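Input: a single structure, listed below in C-alpha cells.
Right after this comes subunit A.
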Amino acid sequence: MGELTHNYYLVLGAVVFSIGAVGLLVRRNPLVMFMCVELMLNAVNLTFVGLAWGLNDIGGQVAVFFVMVVAAAEVVVGLAIVVAIMRRRDGATSDDLSALRG
Partner candidate 1 sequence: MIESVLLAAESSADVGFPALTSLVVIPALGALALALVPAARVEAHRLIALLATVITGAISVWVLLVFDKSDGGFQLRSDDPTVWVESLGIRWDLAVDGISLFLVVLTGILFPLAILGVMPEHSPKNYYAWIVALEAGVMGVFLTLDLFFFFVFFEVVLVPMYFLIGRWGHGNRVYAATKFFLYTMFGSALMLVGILSIVFISENATGVVTFNILELAEGQHWGQTAGRWIFLSFALAFSVKVPIFPVHTWLPDAHTEAPTAGSVILAGVMLKLGTYGFLRFGLFLFPEASTWFAPVMMILGTVGIIYGAVVATMQKDLKRLVAYSSIAHLGFIVLGTFAITTEALTGSVMQMVNHGLSTGALFFLVGWLYERRHTREIAALGGLQKTAPIFAAAFTLVMLSSIGLPGLNGFVGEFLILLGAFVANPWITSVAATGVILAALYLLWAYQRVFHGPADGENAEMEDLKLSEGLVLLPMLALIVFLGVYPKPMLERIEPSIDALIAHIDRNVDDWTEPTADVLAPADDHGEDDHGDDEEHGEEAE
Partner candidate 2 sequence: MIDFVYLVPLLPLLGFTTLVLFGRRLGEPAAGWLATAAIGGSFLSAVLTFFGLRSLEGEERVVTKTLFEWVPVGDFSVDVAFLVDPLSVAMILFVTGIGTLIHLYSIGYMHGDENYSKFFLYLNLFTFSMLMLVLGNNLLLTFLGWEGVGACSYFLISFWFTDEANASAGKKAFVTNRVGDWGFMVATFLAFATVGSIDYLTLNGTASQMSTPVVTGIVLLLFVGAMGKSAQFPLYLWLPDAMAGPTPVSALIHAATMVTSGVYLLTRVNGLLYEVTERAGWATNLIAWVGVGTALFAATIAVAQNDIKKVLAYSTVSQLGYMILAVGVGAYVAAIFHMVMHAFFKALLFLGSGSVIHGMDNDQDMRRYGGLQKLMPITAGTFIIGWLAIAGVPPFAGFWSKDEILLGAWDSGGLNGKALWLVGLITALLTAFYMSRQVFMTFFGRYRYNDPDASEVDEAWSAYLADAEATSVSASAAAAETAQAHTDAIAAHAEASEAFSTAKIDAATVSGDDEESAKKAIEAADRALTSSAEAEVETKESSEAASAAATTASVALGDAQAAESARSGPALGEPDDAGEAASFLPEAVAARAEHHPHESPWHMTAPLVVLAGLSIVGGILNLPFTKGLHFLEQWLEPALAHEHVVNASAATKWILAFVAIAAGAVGILVAAQTYLQHRRDPALVERPILADAWGYDRVVSAFMGGPGTKLFDAIAWFDATIIDGMVNGVATTVRDGGSVVRRLQSGFVRSYALGISLGSVALLVWFFVRTAA
C-alpha cells in the first residue's frame, strides 16, 4: 500500500454506489429503496469530494452541497409520500404501487 490517493475514495464510492443500485433493484420495501437511493447519492458525494481533494478543485465540493440540498428536499417529499401511502395500505411493496401505469 502506498500513499493514500483519491483512488481509494473513488473505489469506495463505486462500491457504495453499486450496493445502492443493486439494493434499489432487488428490494421491494419502499423505505429500503429510499435508503438505497440515499446510498447512491452519498456515493456520488463521496466521489465528488474525493476528486475535489485529488484534483484540488473546489467545484466538486460545491456540487456536493447542491446534491445534499436536493437530496434533503427529495427525502422530505419522498418520505412524506411513502408515509402517506403506508397509512392507507398496510405493508405495500413498491410493486403494489403501480397506479401510474400507462
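Definition applied: a contact is a pair of C-beta atoms (placed from the backbone, for glycine too) under 8 Å apart; a residue touches a chain by one contact, two chains touch by 3 or more; residues count from 1.
Selection rule: all candidates are chains of the complex that A comes from, given by their letters.
What you see is a predicted model, and the numbers here were worked out from it, not measured in a lab.
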item: From 1 or 2, the one in contact with subunit A within this complex; value: 2
item: Subunit A - residues contacting candidate 2, complex; value: 21, 24-25, 28, 33, 94-95, 97-102
